[in-house]
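The structure under discussion appears below in the form of structure tokens.
Only a single protein chain was left out; the remaining protein chains are all shown in position.
Each chain gets a letter, A and B, in the order it is written, and its residues are counted from 1.
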Amino acid sequence: MHEVIYKIRRFQPGVDPAPHWESYRIPRSPGMTVLEGLWRVKETKEPGLAWRASCRMGVCGSCGMMINGSPRLACNTQLSELGEGPVTVAPLPNFDILRDLVPDLRPMFDAHRFVMPFLIRKDGKADPEGELMQTAEELERYLQFSYCIKCGCCMAACPTYATDPVYSGPMPLAQAHRYDSDSRDEGFHERREILSGGAGPWRCHYAGECSRVCPKGVDPAKAIQLMKQDLFLDALGMGRRRRAAPLAGLPDGVSRREGIPEAPPKTV
Amino acid sequence: MRDQALWTWHIISAAVIGGLLGLHMAIMHLDALLGIFNPAGGHPVDWENVVARSKEAGFAVNYVLLLAAGLFHGFYGLRNILFELNPGKGLRGGITLVLIAGGFGLFALGTWAVIAGFQKAGTV
Partner (left out) sequence: MAPDDGHWGLDEGRRARRTNRLGLWGWLGGGRWGPERYLYTLHRLTGLGILAYFIAHIFVTSSKALGREAWTRAMENVTGPIFTAGEFLVFAAFAFHALNGIRLILVELGVGVGRPIEPVYPYRTSLGVQRPLAVGAMILAAAAVALGGMDFFVLH
């Protein structure tokens, strides 16, 4: 098989009345990914085709698309995985289409920002003055959820997010849990105010599609159920005793060596 | 807090229904195998069996609890499904109102039937 047919969902707002399918036949090489095929289409057949991609190795999260009916990363999907037949490429569903294969991910990022996905310390300081102590066991409690590359595949797969406008979606909730289970964070009660309402995990019914499609194994479904456990126990007053990671002090009898230059001023 | 609180009641009512409705199913539909709470023999829905259960205070409590838990669980579940379909603000208020009114109405009807049945059965 030396050729492959790409059926691509095209849409140019202002030009097209509605999204429609267009087919392109391109040469196929061994080891070719869906993303490489898109480049071939753009270079040889349709220069106006638009999509997002960057790293082409599955770490940036830009190229999330609906490929043969499943939300996947185009760079991570080999044509050989898809079997025979045409390759169907559509923009990630549950987001407005900006153009062709480019979804409007702003609602996802808005929801993400809303759950305060950063370390919150009670002393209010944005930057700690030194290292925050954390054991390897404490790291393991949230490390898996920190691998999220914000590609949006989980949001496309979630049945609740497909219809419910208030539900945050798997990515923001998994990231909220990532910070809630980080021992350096002291913001559980701030996030709890948001998470106990409609933006919280309560509309998740464990369909599990988010975890099935996640290209990085983040398992947002697990994060959301663990978050429900935390919130439930906390409401009963049986929450985990949270001791925030202490600031590592300098060892006794140690002082800064002479002659070391100060750090340059911050630029951000 | 409301969504979390309602979710918690949803699973509490689920556990209550699991127990009480499971018992009800066993009485009604596993009678040939288990034969529990059907002292008059025959079919579980024979009048004699109905009276025998109706005059037990325990069953009266059982039925009222099952009514409350079942109506809350079912109507809140229906509300979840309908709300996830993204209705407008006015429709959301309307749905909630209809479900609350319907729920209380059915609860009133069922509780009346249980209490009236309990009183009448005691005199048979």
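The rule we apply is simple: contacts are C-beta pairs under 8 Å (C-beta built on N, C-alpha and C of every residue); 3 or more make two chains touch, one makes a residue touch a chain.
Note that the structure is predicted; figures quoted are calculated from it, not measured.
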Residue among A:Pro91, A:Pro117 or A:Pro170 that touches the chain left out of view: A:Pro91
Where the missing chain touches chain B, by residue: 11, 14-15, 17-18, 21-22, 25, 29-33, 43, 45, 47, 50, 54, 67, 70-71, 74-75, 77-78, 81, 85-86, 89, 92, 106, 109-110, 112-114, 116-117, 120
Interface with the undisplayed chain - residues on chain A: 19, 66, 69-71, 91, 93-97, 103, 107, 110-111, 114, 140-145, 147, 156-157, 159, 162-163, 165-166, 181, 194, 198-199, 204-209, 211-214, 216-219, 221-223, 225-226, 228-230, 232
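Just so it is clear, only the chains that are shown with their structure count from here on.
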Rounded Å distance between chain A and chain B, as computed from the means of their C-alpha atoms: 42
Residues of chain A defined as touching chain B within the complex: 160, 163-165, 167, 195-198, 200, 202-203, 231-232, 235
Footprint of chain A on chain B - complex, ascending: 1-8, 80, 83-86
